[in-house]
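This is the structure I have questions about; it appears just below.
Here the complex is missing one protein chain, while the rest keep their positions.
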Amino acid sequence: MPWTKVYTDMSDVKDILAGEGLRALSYREALKEAQEQLLRSDDSVFLLGEGVDDPGGIFGSTLGLWNEFGKERVMDIAIAENGMTGVAIGAAMAGMKPVFVHMRMDFLPMCMDQIVNHAAKWNYMTGGKVNVPLVVRSIIGRGWGSAAQHSQALHGLFMHVPGLKIVMPSTPYDAKGLLMEAVNDGNPVMFIEHRWLYDYIGFVPEEAYTVPFGKGIVRRPGSDVTVVALSVMVYEAIKAAKTLEGLGMDIEVIDPRTLKPLDEELIIASVKKTGRLVIADVACKTGGAGAEIACRVAESAHGYLKAPVKRVNFPDTPTPCSPVLEEAYYPNAGTIVQAVKELIG
Amino acid sequence: MPWTKVYTDMSDVKDILAGEGLRALSYREALKEAQEQLLRSDDSVFLLGEGVDDPGGIFGSTLGLWNEFGKERVMDIAIAENGMTGVAIGAAMAGMKPVFVHMRMDFLPMCMDQIVNHAAKWNYMTGGKVNVPLVVRSIIGRGWGSAAQHSQALHGLFMHVPGLKIVMPSTPYDAKGLLMEAVNDGNPVMFIEHRWLYDYIGFVPEEAYTVPFGKGIVRRPGSDVTVVALSVMVYEAIKAAKTLEGLGMDIEVIDPRTLKPLDEELIIASVKKTGRLVIADVACKTGGAGAEIACRVAESAHGYLKAPVKRVNFPDTPTPCSPVLEEAYYPNAGTIVQAVKELIG
Amino acid sequence: MKTNLTDYKGAAKQAGPDVLLGLMRTMLLIRRFEEKIIEVYPVQDMKTPVHLYIGEEAIAAGVCAHLKKEDYLFTTHRSHGHCLAKGSSPEMLYAEFYGRSTGCSKGKGGSMHPVDPENGILGTTAIVGGGIPLAAGTALASKMKKDGKISVTFFGDGASEEGTFHESLNFASLKQLPVIFICENNSYATTSPIWQRQPHDNIAKRASGYNIPGITVDGNSVLEVYEAAGEAVQRARDGRGPTLIECRTYRWKGHVGPDCDHEKGCRPMEDLNKWKERCPVVMFRDFLINNSVITETQYNDMLAEIDREMDRSISAARESAMPEKEELLKDVYHITR
Partner (left out) sequence: MKTNLTDYKGAAKQAGPDVLLGLMRTMLLIRRFEEKIIEVYPVQDMKTPVHLYIGEEAIAAGVCAHLKKEDYLFTTHRSHGHCLAKGSSPEMLYAEFYGRSTGCSKGKGGSMHPVDPENGILGTTAIVGGGIPLAAGTALASKMKKDGKISVTFFGDGASEEGTFHESLNFASLKQLPVIFICENNSYATTSPIWQRQPHDNIAKRASGYNIPGITVDGNSVLEVYEAAGEAVQRARDGRGPTLIECRTYRWKGHVGPDCDHEKGCRPMEDLNKWKERCPVVMFRDFLINNSVITETQYNDMLAEIDREMDRSISAARESAMPEKEELLKDVYHITR
């Protein structure tokens, strides 16, 4: 199905889609279109963040939206993450649907209190009387020596916080559909994008649509090893699968799409079929999302595993600057191939 | 060995220790003695936190210390967690050894940025030139309807942050020894106490001593099931082991003492022996420390598990206030017994 | 507190007997509501940490007298007085403190997290400084929706030290939001005196840095509070932006719980005695009697009527049902469809 397909080679994807008479959009454009349609159809929706109205437009994902919707609804703000998150939460309680945009996920620790102690707990503390329909968009940066404070992926932290939902779209189709779902979910949603996905192209319908939370997807069916891949690692996993195919290993690639809720059934079913599990994440290893996924398997698929679980992650170090160290820091298709070989070989 | 023994029945522990000619101290007193000895022996050590100098003295753990060391070194501060953590970090870089005290762990999200983006990354970002000898003491609250914002245990978040160390002492002996180790470790250490342990009594030598990081301990040897228990759950696990003993099940209770570094060898060895693993934590389940421990076992002890891994945690909800809901919220010895039975029964 | 009603120039001047008696009643209601808690607390079946407001009642009363039912209010861990002054039901609050299913949060929040949307209270945070930006947020929503509501946030001297105070005032001033910042300066944060936390004891002084009017009033004089709040409310309703009002007051009881922390050496007993002589309730009662707005008997009737209501409320609350265990796992997430 065109809306589930991932294209790893961007060079000819436009032609392919055109050939199939399908509308091609980049991840960046898909995000922008989602926000544009939401702003147009619902007066309670507004965007806020440092630079949402500037000529860069958050890597293009909010570019020019202020022209149509004004600077009140596409609101540039001061650098005050915790306070402004509180402002967004207050507005959300009063019936607005704010979308708070952070150019780097690294800045979220600044507003951890308002996210963890307020947004996440509000519906429960109020006995369900007041909910917080807040979407927090944040982008995982990478490369060019961005170093320790501008390259972090922190979804692992939010996994541990009841009351939050966590979304990590890997395709343009999901970027639009999940964002439209998030804004109307009625709960605080951590919407996590990857800078490297912005230029990825795929089929994106023009009309508004949503992709449901908690429904993962098999990006590539296979019988030998289950690779649960997050965000940009989905593409590395598909590439790895192609390589491994040549070696006679049949890889199943699963993209959970949302970490919270997590489509446990899909993962468990796949592992019960393949008997092998590799988790490819875009973050540091210890205490990350991969540990939770592996633990769920250890709890619910005991006896099915034919080999140890493997995690493909960044090492447990802050991000280095030097290109040679960056090179050594980031896993890729090759790393996944290596991990799979160790399981089967 | 008296320094590894845990006493679950506080009624007669003083007499027992006295009988053995051993010095008895409460967890509270052990913490205070550690800080007292550190302040006395090292001018660079100082305490800061809201109320460290007040008549409550952080549940007694800093009580009256300001009398001997003055209010400059036992410093009451404004309610400004992030800024004051930055102040402590700056002082630490300049050669001081601050101990920042939080009466509730729930307040740490306020200073997440200074802990995660600064303290944890500083040694690495500076190529090892400048380290941050900061100890952050925080107390996990519980009960009397303290509810969602005053009962959290957030060690699961810090597990995911390279550059931090995490300590969770369960006995008075470890409370003193690990705190003395933490202050001289030279790295940012999250020192996590449990309010319910404050009155627990055990053997504590008068002289200064340290307990090394990364060395877990077998609190009770057993052959059938490995129960890795954190903080106050160590006592619940021992109680559960006694009950299960009567049912012919031999439980090994492991207290990791430090989560970061984690004594993986000890846990793996135990699981290879027993073939069964239960992790008893004092926090919510998803994305917590238990997931990481289970994942390490899935990675390194594949094939040894005779049963699924089980986690004993709080449910994935914020903490409720009502006594009946609190009652249902917190796991105890009975919950561990139940979990073990499900594995063996 | 001035001696004659005629000495007042502002809002208090126009205030008719209804308003004045309303202020009196609100203060008495708060006082007796909490004294009732002190009475039952030793039984140990009200299992929630109570932060008593006794001694500070004039602030909640004086401010809320200007608010409409639909205006937004954010309080703190010390929440009782503000909720009552805004119109929340004592029975619903007591039930919440008892952890009952009939409580405002079905027993899930307790004393630190009251909620009452019908009266503009969208929930309460006990994180110090946490509620300040929330109020700026509801005010932003009101400005965007043009619904004419204003937002008020009460917080302590300690909360003014958090970064959120700075960030919220900056934003509220920039956008000229209809929000009022009421700082209840009782000189202490738990047992930390303000001089161990701030370079001066003048929180209103911070306002000018944000181009916000900042005023200091006697928080124990309900009419002074009423006058200052009146101006601020008018400013907010007129779209002329936020105001910071520092109310000087004093907490009679311990930071948490019904005890007197002075006996534990937390604060000087002289201070307590000094402040008790300036009891907001007594001062205003005497003022009303001297200005013959109320008679001794009328006052006693009011008090008796409130006490009957408190007795009824607390026993009704106590007799209501505990939540079902199943409730534990509910309300973690809002369900839209």
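Before moving on, here are some points about what is shown:
The letters A, B and C name the chains in turn, as written, and every chain counts its residues from 1.
One rule holds for everything that comes next: a residue touches a chain if its C-beta (ideal position, glycine included) is under 8 Å from a C-beta of that chain, and two chains touch if they have at least 3 such contacts.
Just so we're clear, the structure is a prediction, and the values are computed from it rather than from any experiment.
Among the chains on display, the ones the left-out chain touches in the entire complex are A, B, C. The chain that is not drawn here is touched, among residues B:A34, B:V52, B:A80 or B:A237, by B:A80. Checked against the full complex, the one of A:G222, A:P318 or A:P331 touching the unshown chain is A:P318.
One of B:L63, B:I89 or B:I251 touches the chain omitted from the figure, and that residue is B:I89.
Taking the complete complex into account, B:Q114 is the one of B:S61, B:Q114 or B:T258 that touches the chain left out.
Across the entire complex, the residue among A:M110, A:L244 or A:V340 in touch with the chain not shown is A:M110.
For chain A, the residues touching the absent chain in the complete assembly are 50-51, 53-56, 71, 76-83, 106-107, 110, 144-150, 315-318, 320-326, 328-329. One chain of the complex is left out; on chain B, the residues touching it are 46, 72-73, 77-78, 80, 82-96, 113-114, 117-118, 122-133, 162-163, 165, 184-187. Listed by residue number, the positions of chain C touching the unshown chain are 161-167, 170, 173-174, 197-200, 205-212.
Keep in mind that, in the parts below, only the chains that are shown with their structure count from here on.
One finds 42 Å separating the Cα centroids of chain A and chain C. Averaging C-alpha coordinates per chain places the centre of chain A 33 Å away from that of chain B. With centres taken as mean Cα positions, chain C sits 37 Å from chain B.
Listed for chain A are residues 82, 113, 117, 124-125, 162-163, each touching two or more other chains. Counting partners per residue, chain C has 103, 105, 107-109, 113, 125, 127, 163, 332 as the residues that reach two or more other chains.
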